[in-house]
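Quick one: structure below, then a few questions.
Shown here: the complex without one of its protein chains, the others still in place.
Chain IDs A and B follow the sequence of writing; residue 1 opens each chain.
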Amino acid sequence: MIPDDLKETLQRQIAATDHPREQVMDVVFILQDRFGYLSDPLLEEVAALVGMTPLEVEEIATFYEFIYRKPVGRHVIHVCDGVVCWMLEYQSVLDYLRSKLGIDYGQTTDDGRFTLLPTCCLGYCDRAPAMMIDRKIYGRLTPERIDEILGKLR
Amino acid sequence: MPKLMIDDRKIEVAPGVKVIAAAEQAGIVIPRFCYHPALGSVGACRLCAVKFLDGPVRGLQMSCMVEARDGMVISSTDDEAVDFRRFVIELLMRNHPHDCPVCDEGGYCLLQDETIAGGHAMRRSMGKKRTHRDQYIGELVQHEMNRCIQCYRCQRFYQDYCGYRDFGVMGSASRVYFGRYADGALENPFSGNLIDICPTGVLTDKPARFKGRRWDFQRAPSICIHCSLGCSITVNARYRELVRVEARRNDDINGHFICDRGRYGFAFANHPDRPRQARINGRDTSYEEAIQTTTQRLSEIARTLGPDSIACLSSSRAGVETQMSLKFLTRSQGWRQPGCFVDRSEQNSVTAAVGRLTPERVVSLGEIEKADLILVIGVDPILEAPMLALAMRQAQRAGAGIIILNPQPVSVPFAYDHRPISPDDLCSTLQKWTRSISSQTRTESHFVEKHEEYRGPETPSVPCPLPPVDSLLQNSRRPMIVCGTNIVGTAIIHAAADLARDIHSDCRFPGLFYVLPGPNAFGAAFASAGGKSFSDILPDIETGNIKALILVEADPIFQFPDQERVKNAVKQLDLLVVLDYVPSRSVGFAGQSLAEMVSPAPLHVVIPTLTHFETQASFINQEGRLQQTTPVHVNGLPMSQLTGGKHPPRKFRSDVPGAGARAAWQVLSELEAVLSSTPADSITFADIWYRIGLAWNISVENRTEIPGNLRILSTTVESEPMTEHYRDD
Partner (left out) sequence: MQILFQNRQPDRIASLEEYRNSGGYEALTLALKKYTRAEVQQLALDAVLLGRGGAGFPAGRKWMTVAESAPFPRYMVCNADEMEPGTFKDRVLIHTDPHQIIEGMIIVGYSVLAEKGIVFIRTSYENAARIMEQEIVRAKEAGFLGKNILGSGFSMEIAVHRSAGRYICGENTAQMRAIEGKRANPTQPPPYATEKGIWGLPTVTHNVETLACIPHILRHGPEWFKSLAATPTAAGTKLYCVSGRVNRPGCFELPMGTRLSEIIEDHAGGMQEGYQFKACLPGGASTRFLPKSFYDIEMDFDAMKQAGHRLGTGSIIVFDHKTCLVAATLNMIEFFARESCGWCTPCREGLPYIREILSRIESGEGCNDDIPQLRRMCRYLCNTYCALAPGAVSPVESLLTYFEDDVQEHIRQRKCPFK
């Protein structure tokens, strides 16, 4: 599944560390950015690359929030439900996204563009309410700003 | 030595002992889930809370996480501690499925015990219960995740203790999941221990599933006979059927665990084709007739052809009583000495190994874990003595170096230093090391080697350059030499013993640990002293010098490589007697109808015997330890075979169907009695042990219950000289 050139880059990156295992999440992130989510075949390739068993990779992959083990849309919208955003209009942001996209948490739009997920406090409380899409943060959300942001994402 | 007080009891424990273990020494068992003596403390379940009233630590603390220290005053019954523990149970039971009626853990369940003991009964939470999907993890262990209390014992056992990497913990927060990456059989050959170690019904015995409750079972302490280590087990039977085997704690040998072969390898005892009735020439007959016919024919042969024409063969799986009864029989009749091995070189190897074990050098499996350097010669541990691999892994986790001398790398769950030495050079290499060690003086540095993190059973070993083995041995404090007897010859067995003899060490002599080819190979070495292996008597059968052959729990027709040759040879016998409890080839051969056989008609007799689950039997393991089994149930046709799996009948009868077998030593003693015209009914187990005691010049205090710590070594017991039958091979 991983193209040869990428595989070589990854192998070099892994070989440069004392403990290949240290690189496991970095490799997962690179592949996830490229392929959208960590599918079983990808996970198994990761395991082979870093010298772990698939179970060992799964043990870690399922521990964390931002490793997707199921298919997601091209862009994953993480809406911050931290306490500050919650106090400052989280609910209306969520409601707006839900009605605009026609999906609820855990779902993906029919065109495969967006997946909607909650996330904990993003550390942008000074700009609440906030959300994160593709590891980029958007704060001080209003319906207009949401329209604008989503409009740019294909 | 810290002195402390737990629940008003003063105790003194060794430094470094955790409070939970210290309490146990004082007879106080503090509730626990995650703590396990073999797996250590991890402070996960929080059930072992006690109150520290005075001393260096104060307040509510986990007794598994705090080391016992001088001046501690601890209460396990303090109100707050009791209430906290009740709280922990309440939390754990909040998501429990409460499906105890259909849970096989019933009777074994620590969760039930702790729940009742902890005083929790009513679920106050109104929330939904968490549920999980179960996995298929093979035919041995059943997986039912909803019952999990997340003690992490299974994961710690599987990965840390055993070193296998296909079962673990996934997810986080309140959705942790213990299982595999995908459905599939567990790879760990010790996986059955998960059943014993899981405190709830998540991981249960699959072959025994729904076969009964613990309190329905007949249970008895026993010994595993699947390799020469002789691990301690507990056997469970119901309705005359063996149902399950559990590990029985024995700190000298197997600790808390056993291997899967030992746990699941009891099907032979329930085998539908097991011989249950005596047979003469393929015809069922009574035991009495079988004895009578056999003794008649034996006397005839002895009279007409001389006592030398009668040969007897037992095996290394037969118990001491059986092997020795056979010896007594042959002696009383002046027949040839019995053999216990099919193959001559095996007899030689075992005899050599048994002859070289001395009280100073012999070590138990438990001590292997304490080694700081292990030299492994000619053994594949996982195949030949599985628990040895686990013991070596514990040594390695504690920092020991392991050197394996083998042409090819072996598959073991720990990192080791592989020295590929060709079989031809092995002996001379060992001798060279012995010479160099004898000429050196000990230097003070001791063995420290950096081991790569273990990467799986297939991992190639630590890279070169490697330090020379002789200097590693010389400088280690507790070196142990593990040597096989299967693929290596007597020369290497002796070379290994010489090496062990000549390593001088400050603390003690180095350990010598042989792996033998059978649960009672050690006893077989004694019993076969002066006797010949089957391969050595086969020519005498072929030439007609031997006319009668008695096989006692031995199966040369299967084990001898050239089966046609054996069959043709035994066809020429006048008398073939087979005593066994399994439907072996030899039993099959002797049990068939003789219609097409030549005349004068030979006599073929089969006499069924008892397994060690049905009678007391003793086995000497590879370190010379004499151990005894306790019968768990009476012999007889399993109820399920009688009723075709239906509900047992409510008809009562006084006899046990299919109970025609007797212990082999009983049969042999009876043969001896009849042949010697002495009364037979007086021969008891104690009588046999009286005779064995005389023969070996040992005193066995209680002749029906042999203590588990009695070592029978060639240097400590009297026996006939054990000579190896060298030939130019």
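Operating definition for what follows: a residue touches a chain if its C-beta (ideal position, glycine included) is under 8 Å from a C-beta of that chain, and two chains touch if they have at least 3 such contacts.
In this text, all values refer to a predicted model and were calculated from it rather than measured experimentally.
**Student:** Could you tell which one of B:Ala38, B:Met65, B:Leu383 or B:Leu594 touches the chain left off the display?
**Tutor:** Touching the chain that is not displayed is residue B:Met65.
**Student:** For the chain not shown, which residue from A:Glu8, A:Glu22 or A:Asp111 touches it across the whole complex?
**Tutor:** Per the contact definition at the top, the residue touching the missing chain is A:Glu22.
**Student:** Pick from A:Leu43, A:Met132 or A:Ile146: which residue touches the chain that isn't shown?
**Tutor:** Touches the omitted chain: A:Met132.
**Student:** Where does chain A touch the missing chain, residue by residue?
**Tutor:** 18-19, 21-26, 28-29, 50, 52, 59-60, 63-67, 81-84, 86-88, 119-128, 132, 135-137
**Student:** Since one chain isn't shown, list which residues of chain B touch it in the complete complex.
**Tutor:** Residues 43-47, 49, 60, 62, 65, 84, 87-88, 91-92, 94-95, 124-127, 149-150, 152, 169, 171-176 of chain B touch the chain that is not shown.
Note that only the chains that are shown with their structure count from here on.
**Student:** Could you please specify the touching residues of chain B with respect to chain A in the complex?
**Tutor:** 165-172, 177, 180-182, 453, 455-456
**Student:** Which residues, counting only chain A, touch chain B once they are in their complex?
**Tutor:** For chain A paired with chain B, touching residues are 19, 40, 51-56, 58-59, 62-64.
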